[in-house]
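Only one protein chain is missing from this complex, and each of the others stays in its spot.
Each chain carries a letter (A and B) given by its place in the written order, and its residues are counted from 1.
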Amino acid sequence: MIERTLKHRDSALWIAAMVHRVSGLALAIFLPLHFLTLGLAIQGEARLERFLRWSDQPLVKAAEIALIFLFTVHLLGGLRILVIENLEWRDGQKQLATLAAALSALVAFAFLVRVF
Amino acid sequence: MNVRLYVWQRATAAVMAPLVMVHIAVIFYATRHGMSAADILGRTRGSIAWAAFYGLFVLAVSIHASIGVRNVLSEWTPLNERRVDACAVFFGLVLAVLGLRAVAAVVLP
Partner (left out) sequence: MTTELAVSLWRGAEHGRYETYRVPLRSSQTVLDVVTFVQRHIDPTLSYRFACRVGVCGSCAMTVNGKPRWTCRTHIAKVAGNGKLEIGPLENLPVIKDLTTDMQPFFEKWQRAKGAFTPTQTRHDAIAQIKPDTPARKAADEAIECINCGVCYAACDTVRWNGDYLGPAALTRAWTLVNDERDGGNIARLQAIAGAGGCHACHSHQSCQELCPQALNPTAAIAALKRRTAAAYLKGEIKI
């Protein structure tokens, strides 16, 4: 049943909406952790510094690169919605959606180049 | 989702669009300059500007993310309306409390 029902979800715009939702969920899970680590500064600068050093390892950096991608793609997906809902209808949305994904990958790649 | 939640979610999204871009720029700047905790806190401690920026960001995201999570719970889980509302409110409060605590942690002198 599942295979049958998923077949028409191959449009770039459907995928854009799904990526937007999944990235939002991932960011929602990440955010409390992010706030907790920043809160380490309460225990003093050395504590935060220890965490920053710990986060220098490749696996954590890889996760950060993924987060940058999710963050950017969620922003661009949100802009897609704000444009559809507040501006005149435009054609070429599929191309724009694909461009947005590419742009997010580019930003994440730029970050990768910085940290590795 | 209803018109009230919609207005709050879209409004906080619009507010955050520029904040997100600045935050990405901050991340890139910090990593390029290999900033240590001392470097970062040296910039943020006692800064009203950073307090205002990230304070606003935290409040906006608490509202925005909790409404978003509410939608996902409502559409993808069998939880009823009241449970979904409760989860969303709880999540929003968690984000606000932890977030403002984090802002205080880096901003208070």
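FYI, a contact is a pair of C-beta atoms (placed from the backbone, for glycine too) under 8 Å apart; a residue touches a chain by one contact, two chains touch by 3 or more.
In this text, all values refer to a predicted model and were calculated from it rather than measured experimentally.
Residues of chain B in touch with the missing chain: 1-7, 10, 74-76, 81. Remark: the residues of chain A touching the chain excluded from display are 4-9, 11, 13-14, 17, 21, 80-81, 84-86, 89, 93.
Note that only the chains that are shown with their structure count from here on.
Each chain gets a centre from the mean of its Cα atoms; for chain A and chain B, those two points are 14 Å apart. Chain B makes touch with chain A in their complex at residues 10, 13-14, 17, 20-21, 24, 27-28, 31-32, 36-38, 40-41, 58, 61, 65, 68-69, 72, 91, 94-95, 98-99, 101-102, 104-106.
Touching chain B in their complex are the following residues of chain A: 21, 24-25, 27-28, 31-32, 34-36, 38-42, 45-46, 48-49, 51-52, 68, 71-72, 75, 78-79, 81-82, 85, 107, 110-111, 114-115.
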